[in-house]
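Just passing along the structure, written as structure tokens.
Shown here: the complex without one of its protein chains, the others still in place.
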């Protein structure tokens, strides 16, 4: 069993991961994306360990002690540690994408409201320059589909729905009335994609208020 | 008569309560929830003393001197201290809930506008993940009723209206055109619930702008 | 001729006034009320001197050198100093209200948009708890009229229009497509009233978006 987060001095890689998580939480809080105790944040270290926020607590005021270690099955590596209920969704991303190094989950007003404005299983983004921040995108003249899954307190069940579409998500996914999941090879890239997605959802919400219909994709893929 | 706030060095519990209030005020100000001299904040200490913001003054720029002691009837414990006009609403919560350790009252645009958009005596929240931050809530698939009381400059009269419904408030209550009251066992929990409620009211306000009708509960309970 | 702002060490009253102006500018900038080089800020000292922001420059990044002295007619007291074009509106308030100690002029999205949404010569505020921050107000159950004047690059002409209504302004006034003027006995009170007015204009703007008609007063008084 790892002693990771108890040995910061002796474990600079863990300390760096914890620090990246603390800073990401502060940033997400400044943007209003982690209200109350919402959201969770993780990093995968080069050696495969996963550093993840503990269950509960405000993500804008984290310190290194609020970051715990889990394995790829989401099991805490130290007795008594309680990971977030949504740990499985983080681990699913790491399991599916060998290059994923950081996962962010936040709750914004725009993501919440837009996903509740339709029963559709996907939204799409198009014609925005900022789309280029997403995986493999080189032009605004494209359509990026963002799957929307119904919220479910049974995370194992939710993760099975997500699994079917995971390979084709350029910009992450949305859980209806709940929030977004975004990832990247590094925390900086994951944060840039989160900001890009939230910016575009904020634009879409304004456009719906101007009378433009919600842009619904026929299918998730 | 207590000397509480005059003897910070000798009274670490009081100093901690005052510090929690100062920090909560700063946070509420950053979110725009204590405009002008609006809002008030209190903490109940383990020994039963109640620390509360003085009448007037900006809640975003408090210092320990702005926090005074009142008893459970709202009487200031030092001559010359003038507690907020709404002290009684704080004391009512402490009197009713032995576990309540902190009470927050803020004024947001969303709470103000939504409560004025209807004459109904309650709103409800449903289908939001963030509902789980409220007392006893474990799923988004539930309905949380938030009572709305007409504003009244006679606080004793207002408190009698509140009294009738106090036992069934999961998420606090709203005074129409005025603001919200939220509480919790600790300041951290109270702040998390305040952020949760304000986030959800902000979502509801956006949804009303998208054409979703204000979600009115038939009755307060 | 005064040496006021050149002799800060020897003139603590001037230094305090300049510092109050610098801090007010920073606060207004945080709220987004002094975009570009908009807005201006003044303080009247106990000895009658008026400290006012220099013409141009960003009000969120002031330092003591950006504050100059003018007399009650708006004349700069040091050769070469160029006061704001709207100095006359500040001086008019000081001339009319012996108790006025600070004047704030800001430009917000809400004040700009609401005042352009009607040709009326006044808006009114009613049913809001926050109204109690204004001069002489003790209840939400009242109507506070806020005069709206057409913008005019001829400030002397504009000030003559304002003069006719100055005695009955509880909450300051609005210049259409331009911004608000608010004052108080001290900078703290002036800032509280500015925050109160801007909060209520933000509420009104949201209400208009919900379909509530702009609340227009039949007359300015």
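Labels A, B and C are assigned to the chains in the order they are written; within every chain, residues are numbered from 1.
Here, a residue touches a chain if its C-beta (ideal position, glycine included) is under 8 Å from a C-beta of that chain, and two chains touch if they have at least 3 such contacts.
Here the structure is a predicted model, which is why all the values come from computation and not from measurement.
Chemist: Could you tell me which displayed chains border the chain that was left out of the figure?
Modeler: Looking at the complete complex, the unshown chain comes into contact with A, C.
Chemist: Kindly state which of the options C:45, C:72 or C:117 is in contact with the chain not pictured.
Modeler: Candidates C:45, C:72 or C:117; residue touching the omitted chain: C:117.
Chemist: Tell me which residue among A:45, A:64, A:202 or A:216 touches the hidden chain in the full complex.
Modeler: Result: among the candidates, A:202 touches the missing chain.
Chemist: In the whole complex, what residues of chain A lie against the chain that is missing from view?
Modeler: 127-130, 133, 138-141, 188, 191-193, 195-196, 198-199, 202-203, 206-207, 209-210, 212
Chemist: Given the full complex, what residues of chain C touch the hidden partner chain?
Modeler: Considering the whole complex, chain C reaches the absent chain at 32, 35-38, 58, 107, 109, 112-113, 116-117, 151, 153, 175-179, 205, 208-209.
The definition used in the following text is that only the chains that are shown with their structure count from here on.
Chemist: Measure off the straight-line distance from the CA centroid of chain A to the CA centroid of chain B, and report it in whole Å.
Modeler: 31
Chemist: Calculate how many whole Å lie between the centre of chain A and the centre of chain C, each centre taken as the average of the chain's C-alpha atoms.
Modeler: That gives a centre separation of 44 Å.
Chemist: Touching two or more other chains, which residues of chain A qualify?
Modeler: Expected reply: no residues.
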